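Only one protein chain is missing; all other protein chains are in place.
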Amino acid sequence: MKILKSLAVATAVSTLALAAQAETKIGMITTLSGGGAGLGVDVRDGFMLAIEAAGRDDVEVVIEDDQRKPESAVQIADRMIQSEKVDIMTGIIWSNLAMAVVPAATAQDVFYLSPNAGPSALAGKRCHKNYFNVAWQNDNLHEAAGAYANDAGLKNSFILAPNYPAGKDALTGYKRMYGGELAGEIYTKLGQTDYAAEIAQIRASGADSVYFFLPGGMGISFLKQYADSGVDLPVVGPAFSFDQGILQAVGAAALGIKNTSQWNKDIDNAANVAFVADFQAKYGRLPSLYASQGFDTANLILSALDKADVKDQDAFRAALEAADFDSVRGDFKFGNNHHPVQNIYVREVIQEGDVFTNKIIATGLTDHADAYASECNM
Amino acid sequence: MGREKFFNAGMLLALLAVPLMAWQMDDPFVITLATKVAILALAGVGLNIALGLGGLVSLGHAAFFGIGGYAMGILAAHAQNYEPLFTWPFLFEGSNQMPLIWLVAVLASAAAALVIGALSLRTSGVYFIMITLAFGQMLYYFAISWSAYGGEDGLSIWVRNEMPGLNTLDPIQFFGVTFVILCLALWFAARLAQSAFGLALSAARQSQERVETVGLTPFKLRLMAFVISGAITGLAGALFADLNRFVSPTMLSWHTSGEIMIFVILGGVGRLYGPLVGAAVYILLEHLLGGISEYWQIFLGLLLLGMVLFARGGLIGALLGREVAHD
Partner (left out) sequence: MSLILILEQVLNGLQFGVMLFLMAAGLTLVFGVMGLINLAHGALYMVGAFAAAAVAGWTGSFVLALIASLAAAAAAGALVEVTVIRRLYDRDHLDQVLATFALILIFSEGTRWLFGSFPLFLDVPDYLSGPVTLPGGIQYPLYRLAIIVIGLMVGAGLFWLIARTRIGVQIRAGEADREMIAALGVDISKLYTLVFALGAALAGLAGALVGAIQSVQVGMGEPVLILAFVVIVIGGIGSIKGALVGALLVGLTDTLGGVFLPRLFALLMEPAAAASLGASLASMLIYILMAAVLLVRPSGLFGGSA
């Protein structure tokens, strides 16, 4: 049988002593190896920062790597639920993995708190009382970008995204808020690395701006090539392509670009200031969006544990719904479908010394809820 | 021959004993692991018919594995939503009955193997490896963008499909189903290798001319083998999707083709029980190493490399010697 990567967050002695008492077991499934590992590492580090700071000896976190494969995520989830009897699960980065794991987990009376993915099905028709999303519904940041485009007076956008469900949701989300014309709409190949053909089409289209959703390496490639092409239309995107983890790889090509996010390191509240400083002290790098989401998720769980025992599901659920914790985003509350109702900001990429980072320049949407909340009958 | 038979029986018994023990000790995850081994071994048994018996190095068997998976996903999704699959020329409803799903999976993957095989078998050697890879990639990209059935998100099913007389949600019962199917497939593969067809296919692998002179067409023999091989791998795909209650394009990716091939080579190409040994060892390694380090794939790579370089003939060959290999 497998040697588990258990992290007992306590001194060994007290863990043993308290093991028989009401211990809360949290299972984290996230991506720690392969190409997308950066995001999972950030969520884990943010989450563990909060757990370790709390210093509670009755909380145990079990962390497992899903390798970004839905099949492995499902099998790890089965094991966590059946063999290790976890009470709460969290950690999944990708929508397709979440869709594979979450419905089965919540149906087996386990709480699931999403620190990143927010597929529309789980916000609408297939919402569940034991499922909470602490990050955003997938469409949110795109909607904010569409709203910002209106505010900025953009009238003729060229939009592109990869040809897969999250890409289609992204463009749908943008169009839901954006009121102008479309100069073009392109679906690129998933994992595509060369965007010369798309950039040529943008140049020829007569657009006044570009909106793109290209997560991970795709976005880095697009931005570098776009900057080098001499097309200098304003670019708007969701935070994913401008986050702390990848911004250094894009470099000056990203400077000045507007992007939408529910969090940034300059949001001025005590929790956030402490989070940014502690994260940097502990891990030697600036926290990313994903780290902030992991941190909030952990603090939400801790706040609910202060109020109720996780074994008392109704009480614990009510404590989660209250969301009575100091979010690094400032105000935080849940809508009827257990998805955040929150401000989404517009950020601009700037340079601080050698480091590329973001600063907030405007609020894109205030107290924004997602479009699927009305379809949810909980 | 005796020693290998003894060894094979031991392997099957071990595969049966481990989950039974886990069942006694109430550790359902070990049962799930054993089920995974049985299903992946079944996929390997399918590939081994093309690879070991026919000498057809297919790097595209993920196509059949995925088609089997999607057969289960699509049928079950329609049954779950009470929408018929199509109404013309006749009414075809979705289903959550395993036997029907298996039948559809086998037929669909056999049909795909017939088309892919008929085209690919015009080439040989490296070209055959690459053209099968190309067909696999075609289906992979198709599945990613096929939004009607979830695209890259895949399809997830609420509950495992049903088998008359059994409760498939109980891990040990579902394991039993996969174990029986694996045994049947092993029995079938053994019979096939000894049959006139199997002998002719083996002969065609070693010498094309020898077969042609007795009036057989190697192309037809190979196509037949490829179709049988694809159908068995497709059945494994349907079971794998049912194990996870989920199907996604990952099942169609070339990594999956590579992994199925690794099971076969690891155990020993052409060995009847090679895929079972290979799948068991691979799954075990994956889970043991995964606990040691975040960079466990380095160790997996080193172990695989050591296997190829120093244990020719796969694990069974290394354990039992090479004297009983097919060639």
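So that you can tell them apart, the chains are marked A and B in the order they are listed, and the count of residues begins at 1 in each.
As a convention for this text, a residue touches a chain if its C-beta (ideal position, glycine included) is under 8 Å from a C-beta of that chain, and two chains touch if they have at least 3 such contacts.
Only a predicted model underlies this, so the values are computations on that prediction, with no experimental measurement involved.
For the chain left out of this panel, the touching residue among B:G2, B:G125, B:P164 or B:G215 is B:G125. Note on the undisplayed chain: of the listed residues A:S229, A:Q313 or A:N336, the one touching it is A:S229. Considering the full assembly, A:A249 is the residue among A:A249, A:A315 or A:A373 that touches the omitted chain. Although one chain is not displayed, its contacts with chain B can still be listed: residues 51, 57, 59, 119-120, 122-127, 129-131, 133-135, 137-138, 141-142, 144-147, 254, 258, 261-262, 265-266, 269, 295-298, 300-305, 307-309, 312.
For chain A, the list of residues touching the undisplayed chain reads 33-35, 37-38, 41, 163, 168, 185-191, 193-194, 196-197, 200-201, 203-204, 216-218, 220-221, 224-225, 228-230, 245-246, 248-253.
Going forward, only the chains that are shown with their structure count from here on.
Remark: chain A and chain B have CA centroids separated by 36 Å (rounded to whole angstrom). Looking at the complex, you find that chain A touches chain B at residues 1-5, 32-33, 64-65, 69-71, 74-75, 78-79, 82-83, 95-96, 99-100, 103-104, 107, 119, 163-166, 168, 187, 189-190. Remark: chain B residues 27-30, 32-33, 36, 141, 144-145, 147, 150-154, 156, 158, 171, 240, 244-246, 248, 250-251, 287-288, 290-292, 294-297 touch chain A in the complex.
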